[in-house]
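Every protein chain except one is present and positioned as in the full complex.
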Amino acid sequence: MIGRTGETGPTEPEPVGPSPDKAKAAAPVRRPLRGSPRLAQYKRTWYFLRRNTLAMVGLGVLVLFLVIALYAAWFQPGLPWGQLNDFCSTNQGNGAPNDCVPGQAQICTYAQGTTAPHAGCYQTPSAYPSVIPPTLTFAHGVGPLPLGSLTVLPTSTLSYSIYQGLLRGIDWTLIISVSIVAGGALAGLFLGAISGYFGGVVDEVIMRIVDIFLSIPQVLFVIIVVAVFSSTSHSIAGLDATATDVLLVIVGFMAVWWPFYTRLVRGQVLVTREQKYVEAARASGASRGRIISRHIVPNSVYPVFIQMSLDVGTVPLFLAALAFLGFKFFPTQYFPEVGVIAALSVTNLQGFLDGCQVGICYIPWWQILIPGLTLFAYAISVNFLADGLRDALDPRLRR
Amino acid sequence: MWLYIVRRLILLVPIIIGVMTITFVLVSALPVTDRLTASFGDPSPKAPWIYEPTLAPGTGPCPGPPNNKSCPNPVYNRDIAILGLNQPIFVQWGIYIYHSFTFNWGTVSNHSSAGLLLKPIQGLPVIQVLGWYLPYTIELAILSLLIILAVSIPLGNLAAVNRNRPVDQAARIMSFSGFALPGFLLASLVLAGALIGIGSSVGYVVHTPWCPSGELLYQELTGSWPSTSCFGGIGGAVGYPSWLVNGIYTTPTGFPTIDALIHGYYWLAFDTIVRMLLPALVIAFGTIAILLRFVRNSMLEVMNLDFVRTARSEGIPEKTVVSRHAGRNSLNVTITVMGLLFAFFIGGFPIIEDVFHLNGVGLILAYSVQNTAGPIDYALVFGTTLLFTFIVVFANIIVDVLYAYLDPRVRLG
Partner (left out) sequence: MAVSARSPASAPSDGPGPATADAPLPEETAQPSVTPGEQEPILAIKDLRTYFYTYDGVVKALDGVSFKVRRGETTGLVGETGCGKSVTAFSVTRLVPDPPGRIMGGRIEFDGANLLWQIDREAKFKPVKNTPRVKVRRYFRRIKAGNDRITAVRGRRISMIFQEPSTAMNPVFTIANQLGEVLLLHRGVEIIDEMLNASPNAPSAGAALDALIAAATQRNREAIATAARQLGEAVHSMSFGTEAAQLARAPTTDPERLRGAIVRAMRRLHVSSSQKTYLRFRRQELVLRRELSAVYLNEMRTEKPDHPGTRRVRNAILRLRASHFYYRLWGIRGRINRPMQTELFWRTVRLLEGVSIANPSQVARGYPHELSGGMLQRVMIAMALSSDPDVLIADEPTTALDVTIQAQILDLMQDLRHRVGSAVLLITHDLAVIAEVADRVCVMYAGQIVEQGRVSDVFRQPMHPYTQGLLSSIPRFDQPDKQLSSIPGSVPNLITPPSGCRFHPRCPYAMPVCKGERPPTTLEGPDHSVACYLYHGPVAPE
């Protein structure tokens, strides 16, 4: 149970009412365990998780996403850094007009089956001559044809393949959200443990700071952090624009996320530090750092796990919201990330709705639903899993 | 109890100063030109040199001997002095806090996407613009809050009492889907669905009582009142009523619904609320999803407490036990969580107001961030953030006061 590692053997009888505490009071010996009590704890947690159908569905979907991400990474091995720019096309080689503005970054395309005008041009499939798949590095890479294509602009001649975008996108989504959550959790764990364990002035100061951060709406805070530092971050040597932008986004989100974890960890530490084994450790002369790292932190970490799993699902939603607002925090608005693709498609929807007034409603529903559903599926499966985990770990709700 | 309220209000100040400090830290990371532009507005085309530290010979007034190769820019120096940019960081902080408290939040820059708004706002003080648009957001927030509380509290109670039964499963599904659906997706889908659904049955030009000559359905579903597409009616060919200043700001209170009621335009008041209903539902859906879980969990906890058992043992009918005894106690936790969620709740406003074109502060933020015509309008962004934070802090104060009212144990502390 949470906070109870290291306690085996008979518990002393407590004054009880008619509750399952009776089982504890009257149970001097548990079933024989193989391995430590912690292992039995994990097995018990897994048992409860398994009984929860929704959690299993969520886990399945997440595993599927992971497989897709790995497949896409295999497809294009190497880290997903690279030069990504807004582009327009020239030299399409199939008679399509040139829509480039002088000074704009240009991409050269040519139809499949024809010869490349010069090196560095992208091949587009002959059936869909204006489809340029988003790639990790915008290097040459075309795969099987899309489930549908996302029109970048209704009048543009360029299209963006949803299928390819989602393939790449799951990669980016996972990388970004996991790093944000991990960073936030680490910062929160550190600060929360300090704040909870030492108490007093340190606690007050940290909690006030946390309150202040929590008063600022998250979306807005990320906007201003990224906006302010985007120009300066480009001057960091050694990394190209994509990397710095992604790193800036990650850092910006971490700045928003750490207060939640701090508060959570602090609450848990306040409970944990009253436990008997902490007192015993202190009495036996362990240093404070050792106590914190070996006793307090491992026992306070369960709600953090749950919150982390929840946040891995929430972060892409925030990214999508930011992208929808039109905020350019990635170098290109066509950045292949699931949330960004969904936001892009929904932004285009607004244009189609105006045309609805005239009579015939032409809405390419697949453009909106497929990225949206992917985002939804990702978020909801993470939610199912996190919820199942929470139910499995909560001693009070246990049946 | 009043002592408690006063103490909470006093604690308000350090938090606001803390928030301002954070924004100050971020603002001071901006380049000097951006800071000057944010505070004092863009240089006009007639005097594009005002934010240069030194003037090129021949441009603008140049005090000192003629042909002076480098002459300092008086406007630049004056502005730097006002902002304190040549002073130590602590003094800058003090000046910034002072400006923030006196609502001296800067000027809207010329390259905001303000042309898309009802009234062009370039060059106006930020606080004035925000003051025009704030009442719409507040009205939307109140409506959403009413919907949220009216749905999540009863539903959460029911879900807790009938644990693991159909009601609980349905509440869970609603909670999950609301949490996992991004706001903009739901908003756009709802809008598209409403447009197509209503349009295919009623037609795309609707004749409502408040706009008998007809208006486009899209404009009825989106956009704040007054509608710009009402043919021959308010906002259309006839022009705005006299108490609708600037096309946005209404007199006397600034709140469009209240002002419409005051001036007797009851249909317009109704129209305002109808326009806000769909966005309020979308916002409510997202927040209900989170709140519902907390209501349910707190209710589950409360139902295990001793006094519920005592009430049952007294023969009080179960319905009364649940609604009166348990419900009142779980309300405390619910209100507290709502206070914590307020930041998230408010954070969803920019997106919803963007999709539904409501004239709120969120719309300002959305447009100031889109920077189609140039760099981001920092003044508006920071001003909006500060305003939103004030709203959140104020809401938290209200939550604390409400908590003290609901729970007598807190009133002493």
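All chains are identified by letter, namely A and B, in their written order; residue positions are counted from 1 within each chain.
To be clear about the criterion, a contact is a pair of C-beta atoms (placed from the backbone, for glycine too) under 8 Å apart; a residue touches a chain by one contact, two chains touch by 3 or more.
Remember, predicted model here, so these are calculated numbers, not experimental data.
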Residue touching the undisplayed chain, where the options are B:245, B:277, B:316 or B:398: B:316
Touching residue (missing chain; options B:9, B:202 or B:305): B:305
Contact residue for the chain not shown (choose from B:142, B:340 or B:406): B:406
Missing-partner contacts on subunit B, residue numbers: 162, 165, 304-307, 309-318, 325, 328-329, 332, 406-409
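Heads up, the rule we're going with is that only the chains that are shown with their structure count from here on.
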Computed distance of Cα centres, subunit B from subunit A, in Å: 26
Residue ranges of subunit B touching subunit A (in the complex, touch as defined): 14-15, 18-19, 22-23, 26-27, 29-31, 172, 176-177, 179-185, 188-189, 191-192, 195-196, 199, 204, 216-218, 300-301, 304, 340, 343-344, 346-348, 350-351, 354-355, 365-366, 369-372, 376, 378, 381-382, 384-385, 388-389, 392-393, 396
Sites on subunit A touched by subunit B in the complex: 54, 208-209, 211-221, 223-225, 227-229, 231-232, 313-314, 317, 320-321, 324-328, 339, 342-343, 346, 349-350, 353-354, 356-359, 361, 363, 368, 372, 375-376, 379-380, 382-384, 387, 396-397
